[in-house]
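One structure follows; several queries about it will come next.
Missing here is one protein chain; the remaining ones are kept as they sit in the complex.
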Amino acid sequence: MDFLGIADEEFIRQDVPMTKQEIRILSLVKAQIAPDAVIYDIGAGTGSLSIEAARLAPKGEVYAIERSSEGINLIRANAANFAVTNMQVIQAEAPDGLADLPEADAILIGGSGSRLPEILETVTPKLKQTGRLVLNCITVQTLMQCIEFMRQHSDIYIYEAIQVQVTRLQQVGTYDMAKANNPIYIVKRER
Amino acid sequence: MDFLGIADEEFIRQDVPMTKQEIRILSLVKAQIAPDAVIYDIGAGTGSLSIEAARLAPKGEVYAIERSSEGINLIRANAANFAVTNMQVIQAEAPDGLADLPEADAILIGGSGSRLPEILETVTPKLKQTGRLVLNCITVQTLMQCIEFMRQHSDIYIYEAIQVQVTRLQQVGTYDMAKANNPIYIVKRER
Amino acid sequence: MDFLGIADEEFIRQDVPMTKQEIRILSLVKAQIAPDAVIYDIGAGTGSLSIEAARLAPKGEVYAIERSSEGINLIRANAANFAVTNMQVIQAEAPDGLADLPEADAILIGGSGSRLPEILETVTPKLKQTGRLVLNCITVQTLMQCIEFMRQHSDIYIYEAIQVQVTRLQQVGTYDMAKANNPIYIVKRER
Partner (left out) sequence: MDFLGIADEEFIRQDVPMTKQEIRILSLVKAQIAPDAVIYDIGAGTGSLSIEAARLAPKGEVYAIERSSEGINLIRANAANFAVTNMQVIQAEAPDGLADLPEADAILIGGSGSRLPEILETVTPKLKQTGRLVLNCITVQTLMQCIEFMRQHSDIYIYEAIQVQVTRLQQVGTYDMAKANNPIYIVKRER
C-alpha cells in the first residue's frame, strides 16, 4: 500500500488540471482495482490517476485516453518518471479511441469534455459484469448527466454518489491557514 | 435591507485580503447592529465590513482600525465610493488605537495579526453589557485563542461558533463549475 | 437589523424540516427585501423564512404558500408568536394558489415538491422587472431544474449560484465538536 497515495508535487503537471491526492485515493480505492485489472482512464490529464492505477495493477494494463497533445506529453513524462510500463497512452477524444480496447474491470472518468453521455453509452457494454466505474465531476451538469444515465440504466448501475471537500491547513509561520480545494463529486457504480 | 449585501466586485481591493460577501452578511447580521450603534472594525483590511456596518448604522459611528497604509488608503477610497461618512479610520495595530474609543455595541474582528489575546483583553471592558462581538478566523490558532478566551471569561462570554464554507458555481459556457472559497470560522458572543 | 437572524430554537417546528438560520439570513439578504415589498414564500414549511421576511417588510405583505396542514398550523403558530400580521397563509400546492397574488418584489422558494419547473413558469411573469427570486435546494435535481430554467430564460434571469455548508461547533464539556448541517444550494436572480 505504499504504492498508493503519491504526493501531488511528485507529478509534472504544468498548467494541466490534476485530480488531487485525496480524490485520487478515494477514486482508486472505490474502483477496487485487482492486480491483473484492465483499466481505462478517460480524460487522463496529467496521467496521475493512470499511474497510480498502473501501480495497483502490476499484472494488468491501463489505457490512458487524452485528447490534448500537452496532456499526452505529460502522461508520458510522468509514466517515465515513475517507471510505469503497463500503460498505453492513446491520443483521442473519448468515446473515440475506445472501440478496440479489451473489456474493462475498472473505468475511471476524470475529464469528459462535453461528451459524457456518449462516453457512458460507449463504455457501458465494455464494462465487465462486476466491473467498477468511477467518475469525478466538478460541474453540476456532469454530475447530473451521470446520475441520469445510471438511473435510466438501473439494471446495470446501482450507484453511490458523494461530494468530497478537502481543505488543507497550510503552515504559515506559527499559523495553520485553511485553504480549500474545490469540491469534487465522486460517482461510483456499486455493482 | 437593500443596503446590506454589497457584491465583492464593488469594492476596490487590490491585493489586500477581503472578507467575502456571504461572510460579511452573516457576520453583520449576527452582530445585530442597531441604527445608532457604535462599532469597531478591527483589522479592517479593505474596509468592506466597515462600510456595510456604517450603512446599517446611519446614526451610529464605525471605527475602522487597520495597521497598513495600503489598507488605510483602500478603506478611504471605498468609503468615498459608497459615500459613507459615519466612519473614522484609525491607522494602528490593535490593541493600539482602541483606548480612547467610546463603548461599543458591536465589535468586529476580521484581522488580528498575532495579537488576538491582547485585543480580546483590551476590548472586553469596552463592550457594552449587551454588546456583540463577532470574530472571523481563517486559522485554527486564532479560532482556538478566541474560544479559550471566551471559555476563560464565561461570565461575560457565551459563544456560538460555526464554520462556513461557500462554494461558487462559476458559469463557464454550458457548465457551472464548483469553485471553493476558503472556509471561515465565525465566533460570536451570544450574550 | 436586530429583526433579522432569529435563532432556530425560537421557532416551533415539530418534525417539519426548517431552513436553518444562516441559510435564512443569506437568502433574505440576497433577496434585498425593501420595507414595502410584496413577497411570496413558496413551500413555507414552518414559516421561518416568511416571518423574517415579514419583519423586513413591515409595510409590505408576505404570502406564505404551503401544502400540508401541519405546516399551515405551524406557520400560524409561529406568526402569532412573533406577532407578525403582514402575512397571508395560503394552503395550496404551488403553483396552485399563486394566480391571484399581486406582482412580487421577492420570491423565495424553499420547498418545491416535485413541481419546480411549473412553479418557475408560473411565477416568472409575476416577478417585477427588478424583482428577486431566491431558491434553496437540497437536491441536485432541483438545483439543475432551476439552473436549466434560468439558462433557457436568460433574457430574464442572470443568476448567481452558491453552495453553503455550515458546521456548528457544539460545546461538549471542554471540547467544541464539529457537527455539519446539510449543504444547501442558493440560486438567486441577480437581475
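By written order: A, B and C. Residues from 1 in each chain.
We adopt the following convention: contacts are C-beta pairs under 8 Å (C-beta built on N, C-alpha and C of every residue); 3 or more make two chains touch, one makes a residue touch a chain.
As the structure is a computational prediction, the values presented were derived from the model and not from experiment.
Listed by residue number, the positions of chain C touching the unshown chain are 114, 138-142, 165, 167, 169, 172, 174-184. Residues of chain B in contact with the chain left out of this view: 140-141, 143-144, 147, 163, 165, 183. Residues of chain A that touch the chain left out of view are 1-2, 4-5, 22, 25-26, 28-30, 32-34, 56, 147, 151, 160-169, 174, 176, 178, 185.
In this text, only the chains that are shown with their structure count from here on.
The distance from the centre of chain A to the centre of chain B, with each centre set as the mean of the Cα atoms, comes to 41 Å. Taking the mean of the C-alpha atoms as each chain's centre, chain B and chain C sit 27 Å apart. Within chain C, residues 147, 163, 165 each touch two or more of the remaining chains.
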